[in-house]
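With one protein chain removed, the remaining protein chains of the complex are shown where they sit.
Take a look at chain A:
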């Protein structure tokens, strides 16, 4: 800028003032700042509102020990008492099974895409499919599993079927994030390893994956948090049970989203309404705990450069 100004022949010799802004620019700057702050506030309002509503309406049941240790067996919508133990355990069990199936497939798939299949047609096709899978709504995943598990094979509705459909939802999330993390590992590290005569598989196992480990774990936890709140597969693939059922291969199973759904229809009755809010808050806390855990794992497992 200054160079152009100095070259002007008609320059009147006054000192160029670069400290302040001209009126129009100052106005634009203020306008942009106001708009940005406004957008931020608008984005934060519903978030704070939801949190405030759920916490203020749900917290008092969570303070009881029985909320964490008892089921809803024998508690009708008119009665107070009981807890969410059956639903918490149901949600955790289904989420753990989902993770056990989805995580190895996702990580190995990502390793293939980044390390072995880079640029090949197969890799590009798989990548494209994963993108499509990311956009599949949960109800479609649930109906697909219903068609396979119940219509074709004739099995009953059980918790494991829910896990299968959640795998379809979790897989693309974890695979995508793992792929991005592996791509971030600098090629110099791989080359250094090869230069020392280390085979490729060992390079991946000892250099690439450990370098990206924190990011991979974060991706897994985010994927878990996403599937734990899914409701459609629970409605279609398993019945809600008020009793404790820890067996994912037999019988109805409680889960937090379906617990909310069960009592949602009875909000005119105070005990039921209290339980709905408390179950919602419990679900939020579970997801929060998982996210904190992910942060913790990521912090402890990052390679520190000395």
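Throughout what follows, a contact is a pair of C-beta atoms (placed from the backbone, for glycine too) under 8 Å apart; a residue touches a chain by one contact, two chains touch by 3 or more; residues count from 1.
By definition in this document, contacts and distances are computed from a predicted model.
**Q** Which choice in "Cell division protein FtsX", "Maltoporin", "Maltose operon protein" or "Phosphate-binding protein" gives the name that UniProt lists for the one chain left out?
**A** According to UniProt, the chain not displayed is called "Phosphate-binding protein".
**Q** Of A:30, A:120 or A:243, which sits in contact with the chain we cannot see?
**A** Only one of A:30, A:120 or A:243 touches the chain omitted from view, namely A:243.
**Q** Would you mind spotting which of A:117, A:229 or A:251 touches the chain that isn't drawn?
**A** A:251
**Q** Looking at A:62, A:89 or A:140, which makes contact with the chain not pictured?
**A** Hidden-chain contact among the options goes to A:89.
**Q** Even though one chain is hidden, which residues of chain A still touch it in the full complex?
**A** These residues of chain A touch the chain that is not shown: 66, 68-79, 81-83, 85-86, 88-89, 92, 150, 154, 156-157, 206, 210, 213, 239-245, 251-252, 264-269, 293, 296-297, 300-301, 303.
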